[in-house]
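All protein chains but one are shown at their positions in the complex.
Right after this comes chain A.
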Amino acid sequence: MEAEIKVSNLYAYFGSICALRGINISIKEKVVTAVIGPSGCGKSTFIRCINRLHEVVPEAKLSGEVLLGGKDIYSADADPILIRRKIGMVFQRPNPFPALSIYDNVAAGLKLNGIKRKNDLDGIVERSLKMSALWGEVKDKLNASGVSLSGGQQQRLCIARALAVAPEVILFDEPCSALDPISTGKIEELLFQLKKNYTIIIVTHNMQQAARVSDYTAFFLLGELVEFDKTQDIFTKPKDNRTEDYITGRFG
């Protein structure tokens, strides 16, 4: 159980605002875990705590423990740079590097960390683009700008970029909210493929999407984890009234 994530007693703050209040959750490896909840409930903050990206926001603080494969990623000797290499992230809006080519976008994580051997890079770039189902569309224009692609292609490019550094966990922060339904479908298909090898956590606003793609679902409300269970159970027999109200559309 290497990529298992155990979060205990996690509190996160932006200045004096408390965004997460005592989260305890244990996420299994090689499954898709969806995080749902109304806007501002702390979903994104939660996954940004898992790859230590929360702390790059000015005035952001946190306390608690996040264990990845048994090791606390917030312990004093944990290097955030190495942790982020193990835990990749795909953002809400596609954000390829505009000054880099498609090839260099995928290779960025490796190149910027000193891996320069062309043979190695070629293989990794091709493999990553194939895994993100983009290879066929871009193999003839790897030197074109990353931002010359469509929004959905850009998002798959960002997924390839995250895959290229060989993470164990991939975090998706509402990866489809800026995409059209067809691109969304492609990304969801991709999630099915990826969970064979990676632990996946996906934040989504779309409950149908959570139901479609995830094995487990966590429901957040006002910075608290209300309920966490198998997706099927959350959507068919939620234990908490607030969960039921939310998934049946009574608020949120």
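Keep in mind that, in the parts below, a residue touches a chain if its C-beta (ideal position, glycine included) is under 8 Å from a C-beta of that chain, and two chains touch if they have at least 3 such contacts; residues count from 1.
Basically, contacts and distances are computed from a predicted model.
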Which name from "Hydrogenase maturation factor HypA", "GerA spore germination protein", "Phosphate transport system permease protein PstA" or "Carrier domain-containing protein" does UniProt give the chain that's left off?
-> "Phosphate transport system permease protein PstA"
Full-complex contact with the absent chain, from A:Arg84, A:Lys130 or A:His205 = A:Arg84
Looking at the whole complex, which of A:Cys18, A:Ala133 or A:Val147 touches the chain that is not displayed?
-> A:Val147
Which residue, A:Lys30, A:Arg161 or A:Lys195, contacts the hidden chain when the whole complex is considered?
-> A:Arg161
Can you list, in ascending order, the chain A residues touching the missing chain?
-> 51, 53, 56, 58, 81-86, 88-89, 91, 93, 95-101, 108-109, 111-113, 145, 147-148, 158, 161-162, 165, 178
